[in-house]
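All protein chains but one are shown in place.
By letter and in written order, the chains are A and B; residue numbering begins at 1 in each of them.
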Amino acid sequence: MVISEQDLKNLAQLAGLALAPGQATAARAALNEALSLAQAVQEGVDPAIVPMVQPLAGQLRLREDVARAPASPAERDALMANAPATAQGLFLVPTVLE
Amino acid sequence: MDWEIVIGLETHVQLSTASKIFSDSSTAYGALPNTQASAGDMALPGTLPVMNRMAVERAIQFGLAVSADLALRSVFDRKHYFYPDLSKNYQISQLDHPIVSGGSLTFFVGETETTVRLTRAHLEEDAGKSLHEHFTGPHGESSSGIDLNRAGTPLLEIVTEPEMRSAAEAVAYARALHGLVVWLGICDGNMQEGSFRCDANVSVRPRGQSTLGTRTEIKNVNSFRFLERAILYEARRQIELIEDGGRVVQETRLYDADRDETRSMRSKEDAHDYRYFPDPDLPALVITPEWIARVRDAMPELPARRRARFQSALGLSAYDAAQLTMQRATADYFEAVVQALPEGQAKPAANWVLGELAAALNREERDIGDSPVNPAQLAALIARIVDATISNKIARDVFAAMWEGEHGADADAIIDARGLRQITDTAAIAALIDEVLAAHAGIVEQYRAGRDKAFNSLVGQVMRAAKGKANPQQVTDLLRERLDG
Partner (left out) sequence: MSQPPLHSTFDSIAALAGAVGRGDVDPTVLADDAMRHAQAGNGPGLFADLDAEAGNRETSDAALAGVPIGIEDRLVTRRWRSTGGSRMLAAYQSPFDATAVQDLEQAGCLTVGKLACAEFSMDSASEFALFEATPNPWDAQRQGGSGAAAAVARRLVMGAVGVDTGGSLRAGAALCGVSALRPGQGMVSRLGVIAAASSMDQVTPVARGAGDLAALLDPICHFDPQDATSLEHLNGEANRIGRVRESWQTHRMAQQAQGSRPLKNLRIGILEGDGDGLSAAVADSMEAALQTLESLGAQRVAIALSADGQAATAYHLIAAAEAASNLSRYDGVHFGFRAGRYDDVHDMIGRSRAQGFGQAIIERILLGTRVMSHGHYEALCLPAQRVRRLLAQSLRQALSQSCDLVLRPALPDTAPLLDAQTSLAVRWARDRYLAAASLTGLPALCFPGAPDPDGLPIGMQLIGPDLAEGWLLAVAECFQDVTQWHQREPEQH
């Protein structure tokens, strides 16, 4: 198995996922299966070929530097309406310690 | 053990644009929380980045100013980490293909001219801010408030090679860089508002060793004074640690100004695997040689060029020229003074701008743009020294009066009102000399006995008798004549 329990733990941490034990076990099995399928792609592809990120890449278009007017507090509150916790126009999270 | 300190600086410069790098929200400082945060800045589902032309132009200006290579094609990458002030939990930055590579900055450390090479400069977006006032969350938990107004502000991250060897050098570099970006108009340089933020990478090694020691990163130091202290502390800490048999750990540290020490940051995850990945929402940024040429043509005379001109055309020393070109406003002020004076007075003008004027500005923590004495007024004062109406010493008093606004900062009016004209009449000076010689026969004796110091004392006495208004050169010449002749 390519992915050990510790590997899975590390990946979950990188991915911001606090997995329950059942989730982790199932995920580890799925991940190992996926990586064994991935071998089909890993083998036999000429490394000289340039990887393709976008099939039809244009160029990055540039927008003129014009700012929209700031939101009123009411408009701001409307944009924040989906936030789980707010106060005084701020998003609340458990205290972040530096 | 002879230790060498190795320092590299990474500076995040907030670019002067009206709108953000990937959204059209305003970048103005001081707005109500989250009123300058669009749906895209909040990373709401379905939102996409759109690139700001001016941010690119600012990067081009910088690259030209430091003689760097400008990549005609550069790529934006996503840098992934979880943090509440980073709404997408990835930052759009540039990794392998930055817009600017190489380049260098030349500046003075004390009297020594130094050049530091840059590795690169790239565009990226700023994160929001966490406010740690005491809020209460939905379960009664102590909470922080997140303001995304700053999220998406365009940044240029400027990275040096690890070539600096002292805290003083690092601070001199930082000041020079600060002066340059403000000069170019690409950043407002306001460190209190976070427009210019330095991170220092510090390591130590035995002198002569070619490999680098393990480095630590000191983040977000927001003043030059603290930058210097932080580097000094960290270097010392590392040296003591190694000498005690310990090992430096590669980590991020914060500088605590109250305690004058650096502290390890409580790190959420030491695995700095950012999983960089070209951003599939942004095609490659292409800039043309034509655009670069247009930017080059529109650039102001760069500090280095102006410095060279001050040296060659105006005969200033390299040091003075460098000091005068630290800020564009200073260089402009200085040139205005020079232009209002007769030819050949660049040196006195430099002395006054870098001397009395700078001291008065520093004392009151003013910018030169706020000076109560304008270039024409200062030139008028200097002209009175040049034409010997007053001495340098008296001129300082006149300057102080001008600074306070006496007579509308008109030098001539102050000189007349206070009767400060220099006595240049030979007969008058001779009369004063006679008075002094008569009154201080003892000192005359000492002079005749071979004590040169006595001469200066006599000069001083004459000047005092003249209430400082006698032309010192004339006094010296006439006294010499009287005594020796």
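Convention: contacts are C-beta pairs under 8 Å (C-beta built on N, C-alpha and C of every residue); 3 or more make two chains touch, one makes a residue touch a chain.
Quick caveat, the model's predicted, so the values are computed rather than measured.
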| item | value |
| --- | --- |
| Sites on subunit B contacted by the missing partner chain, in the whole complex | 39, 42-51, 78, 80, 82, 84, 87-90, 139, 144, 146, 148, 268, 273-277, 280-283 |
| Contact set of subunit A toward the excluded chain (per top definition) | 3, 8, 11-12, 14-20, 23, 26-27, 30-31, 33-35, 37-38, 40-42, 45-47, 49-56, 58, 60-61, 63, 78-85, 91, 93-97 |
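Just so it is clear, only the chains that are shown with their structure count from here on.
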| item | value |
| --- | --- |
| Subunit A-subunit B separation of Cα centroids, rounded to whole Å | 39 |
| Subunit B to subunit A touching residues, read off their complex | 17-19, 24-28, 31-39, 42, 44, 50-56, 76, 82-84, 89, 130-132, 135-138, 141-148, 254, 265-266, 269, 271, 273, 275, 278, 280, 282-286 |
| Complex interface listing, subunit A residues touching subunit B | 10, 13-14, 16, 53-54, 57-73, 75-76, 79-80, 82, 84-85, 87-98 |
